[in-house]
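Missing here: one protein chain of the complex. Every other protein chain is in place.
So that you can tell them apart, the chains are marked A, B and C in the order they are listed, and the count of residues begins at 1 in each.
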Amino acid sequence: MKSTVRIAAVAVASFLVGSFASTITSGQDKWYPSRWGAADQRGAANRITPAKVLDAKGMITAGKVYQLGRVYEAGMPLYGTRHYSLKIPYAFQMPGKNQANYHDDIISGELAQIGTQFDGLGHLGIGDLFYNGNRRADFVTPDGFKKLGVENVGAIVTRGVLIDVAKYKGVPRLSSQYAISVADLQGALQRQKMEIRSGDVVLIHTGWGSLWMKDNTTFGASSPGIGVPAGEWLVSKEVVVVGSDNWGVEAFPNPDPALTAPVHQLMLAKNGIYLHENLATEDLARDGVYEFAYVFAPLRLKGATGSPGNPIAIR
Amino acid sequence: MKSTVRIAAVAVASFLVGSFASTITSGQDKWYPSRWGAADQRGAANRITPAKVLDAKGMITAGKVYQLGRVYEAGMPLYGTRHYSLKIPYAFQMPGKNQANYHDDIISGELAQIGTQFDGLGHLGIGDLFYNGNRRADFVTPDGFKKLGVENVGAIVTRGVLIDVAKYKGVPRLSSQYAISVADLQGALQRQKMEIRSGDVVLIHTGWGSLWMKDNTTFGASSPGIGVPAGEWLVSKEVVVVGSDNWGVEAFPNPDPALTAPVHQLMLAKNGIYLHENLATEDLARDGVYEFAYVFAPLRLKGATGSPGNPIAIR
Amino acid sequence: MKSTVRIAAVAVASFLVGSFASTITSGQDKWYPSRWGAADQRGAANRITPAKVLDAKGMITAGKVYQLGRVYEAGMPLYGTRHYSLKIPYAFQMPGKNQANYHDDIISGELAQIGTQFDGLGHLGIGDLFYNGNRRADFVTPDGFKKLGVENVGAIVTRGVLIDVAKYKGVPRLSSQYAISVADLQGALQRQKMEIRSGDVVLIHTGWGSLWMKDNTTFGASSPGIGVPAGEWLVSKEVVVVGSDNWGVEAFPNPDPALTAPVHQLMLAKNGIYLHENLATEDLARDGVYEFAYVFAPLRLKGATGSPGNPIAIR
Partner (left out) sequence: MKSTVRIAAVAVASFLVGSFASTITSGQDKWYPSRWGAADQRGAANRITPAKVLDAKGMITAGKVYQLGRVYEAGMPLYGTRHYSLKIPYAFQMPGKNQANYHDDIISGELAQIGTQFDGLGHLGIGDLFYNGNRRADFVTPDGFKKLGVENVGAIVTRGVLIDVAKYKGVPRLSSQYAISVADLQGALQRQKMEIRSGDVVLIHTGWGSLWMKDNTTFGASSPGIGVPAGEWLVSKEVVVVGSDNWGVEAFPNPDPALTAPVHQLMLAKNGIYLHENLATEDLARDGVYEFAYVFAPLRLKGATGSPGNPIAIR
């Protein structure tokens, strides 16, 4: 008897949001238009300049490559009602004396939102509003987004920084729901003798990823991750992507029971900063590789919410 | 009235190949075990060494990144009976006063074999035999390959070389079915004052890609591409990947009507060299960028025949 | 070069309707709550009583069965961006000396809205309103409808009447966009010496189905079908289902260019009467079988918009 462990979908009662009042979380300053203009669709990817690419180049000293993407496979943790299926149809036989024949894979699922996943700017919003103040009705169609699709992001080649918070806290993995603080990030960076620069990608090692395919039940039931203040501090550092070895980057459920996914809103909607979830950061942490070239080019899925992928770190 | 143009599936009568006689194309020398041993599953990816990564680093001088992946979208050319579907379900509403809600995409298709696609070593064989002499019955299951799955490839970071054959021949695009010769490759390289090194990735610009989403009917009906001798010459150069701006890398239909996809067999099955199809090489060609860092990390789809992707060239 | 002919999606610019003003088509009387109560989810299926089942029984005299469902296959006409894919994965081998092994099919698509299709009550609405005044936000979720799902319909076993309008008009098939009138229905019934009773299913033979898989381009570009007055007349007859041998039952595009699919709204939303599209009515018409037992039990797809199927007529 096999069972598929599912990540706790907090959307206990998912329903249509089209009729939502668009009241924004109280106390928020006006967060749009974006700093890159009212028409911008790329958010913090605009920070990837030739100078940052060359900055990334400077990180490459040993020629060693780390794959940060996890294997997509049956039985991996899946959020809510998402699914993943891969089957191999019978071989297709081609004509000719050389007996060529080939296999395809037939795949279905929420491909941009399972396993190692890169959240695009139309993925998550605040009521009816998304990045750059785009209203749902203005860009969402059943056939894909008319704006904010992940095909707009472009390749991200920049300096990457791993912040090993677990190591800093002296534990193999942070505890369930632990909300990483600004002090944690600063302390860990100080231990690593490192700073964050504008245009960097920041990956947070929490150790939670050690549960992946080992104890999927625990992995999916909750998660440590950055808290809102830590998120705001990263925003102030002008990063491009925040990634982590857990399924939500931020703490789930949020320590404040009245909030769900506020860091997602802060990053994606308000600041155009991407999230990279379910990264395999353990090898970087093991080797103490804290800065590197981060390279990721999202699949150019037209109108999609995000992208699967296998980002890499090169040092 | 919309219509989906389909790439001419040469498998006019696809049927089961399980009972094939395993006679190998006559005149072939014994091609397995592979040079990387009888257990090897990675083929030419073994040529990606730290030295090659540093070789790639040396190509980066301007910090400019080219996306080589095409947009995956409804209406793109598809081979045979493959399909691609992306839909946006209604938003999932999360609990909490902060009104978080999110979109997924539900995607189905032969994801590893549509659009810009990277052919893995289990994709295409010779009768019942695949790379390293693996017999179909020994590694193919309905739930994915037990060996040769694309998750074994790993990241490819190496020097990339674009061979602009169209430019060398003085045409915007090569003609239908044109089989690129060894002399073409050598002449084009000479014009570019460039050589291929062991462990490189070689991309062939034929100009055929200019038809993509412009004239899909012509694009899919046939294709210029490398002929068998040109393929053998590239094998002798110890490349890792051969890519092109068409759907098959090689000439389709093959000039020899008795053969179909012999270069696929030569590369994938006999030499463990990967193929990268439907690349967007036009910007490299336009800018005369003939060497660069090629970076591609296949999605780690367990047991899959290949991978979609957005490979990049950095100079 | 194969091509998939698509039925002209009139949704040239599909967009989100969540924010629609819910103004109902002007001049409409209040159409909800339904005659079966404000909580009803089954609409005209409530008319299927034991008496109607026995009425159906009375139609069976020869023991001959007609399949009204078309074959679902690659290349069939598909509306808009819908798709259909069926692949056979490699066989699954079971343990045991008896060598049992089995095949599955992996299918994807808008299964309830392709080929022969039965439209449920949540399929099509008027602005934000659907059958029985249900508001979109009250019953639509990404994981299926909370109300009006096709699993609520139940089996439909009743007297069926074929109205051969093509025969009455003396043509093999009605012309493109022809709007069938009340007089057409009445005249054809008179020719057939037949009347419609409360609780019947009415099938309209237009001859348009003769184009199916013969000339898909013409088939999908437009369609004859019942006009609004004819629809209203059928409503007055208290039918349960209206079916036809075309893709929309009603005339497409509507003769009034300011309207799209008004008969769908009339039937599904306002009167809870189901539509059965792409029926194979030609054999009934050929044999002059104008009344019969109609039997159809929708797949109980929880929360779905409709159902595929193979309804039958028994005489």
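In this section, a contact is a pair of C-beta atoms (placed from the backbone, for glycine too) under 8 Å apart; a residue touches a chain by one contact, two chains touch by 3 or more.
Just so it is clear, the model here is predicted, and its values are computed rather than measured.
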item: Touch partners, limited to displayed chains, of the chain removed from view; value: A, B, C
item: Residue in contact with the excluded chain [from B:42, B:87 or B:270]; value: B:87
item: Selected from C:80, C:133, C:187 or C:229 as touching the chain missing from the view; value: C:80
item: Selected from B:141, B:177 or B:210 as touching the chain missing from the view; value: B:141
item: Candidate in contact with the missing chain, chosen from A:76, A:91 or A:180; value: A:91
item: Touching residues (missing chain, whole complex) on chain A; value: 1-6, 8-9, 74, 81, 83, 85, 89-92, 104, 108-109, 140-143, 217, 220-221
item: Footprint left on chain C by the chain that the document does not show; value: 9-18, 20, 23, 25, 48-54, 57, 60, 62-65, 67, 69-74, 80, 82, 86-88, 90-113, 116, 122-127, 136, 140-145, 151, 154-155, 157, 254, 258-262, 264-265, 295, 297-306, 308-312, 314
item: Hidden partner interface residues of chain B, rising order; value: 14-19, 81, 85, 87-90, 104, 106, 108, 128, 135-138, 140-143, 146
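Criterion: only the chains that are shown with their structure count from here on.
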item: Pairwise touch network: line, ring, star, complete, or other; value: complete
item: Between chain A and chain B, centroid-to-centroid distance (C-alpha), Å; value: 27
item: Centroid spacing, where centroids are CA-atom means, of chain A and chain C in whole angstrom; value: 43
item: Multi-chain contact sites of chain B, meaning residues that touch two or more partners; value: 9, 74, 90-92, 104, 108-109, 140-143
